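One protein chain is absent from this view; the other protein chains keep their places.
To keep things simple, chains are lettered A and B as they appear, and every chain counts its residues starting from 1.
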């Protein structure tokens, strides 16, 4: 699970906090799926406001406990490994955004 | 508001939580402005500590309820759309950082 220094790819996924995959939260299901596929690391963050495909603004600004906040998933790995997981991640994410971009790994340990 | 797969651009903006634009929070005014201009999606996150142009460290580490925490705004769209909004976003952001970088859209839906 150690990533060599040099050229690599960032996989970044934006989904709603309340989206489900089976009986799990989609963002957590994605983390588990990436782990199962040997990705070197995954980090999940929660945003405070967003709008997207569904075109509604989701926010914590008003006291709406049912707000569907944005979850941001980041994973860095080799280009080959990221390309290998994209088909089933695309399949899991019905509503949301999946992007990749080139990065340089300086250190992973 | 659907974004095709392929080459695209990330617009990322860092501003202080307490910055205002008219009587609105600047970060929320930026989200509304990007939405009004048809951007496919925008996500706002709140950081916990930062320093920047003003050179002060802002933090949640001490119990300072008036801390001006960093807000991070991310939007992905075509290069043309991002370039079109940059002039007025630059005008709105007096203190802060605006960057762009190339990304590949794998899926947006």
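The rule is simple: a contact is a pair of C-beta atoms (placed from the backbone, for glycine too) under 8 Å apart; a residue touches a chain by one contact, two chains touch by 3 or more.
Quantities reported herein were computed from a predicted structural model and do not represent experimental measurements.
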{"item": "For chain B, the residues touching the chain missing from this view", "value": "12, 14, 45-53, 55, 57, 61, 70, 72, 86, 89-90, 93-101"}
{"item": "Contact set of chain A toward the excluded chain (per top definition)", "value": "1-3, 8, 10, 27-28, 31, 35, 40-46, 71, 76, 101-109"}
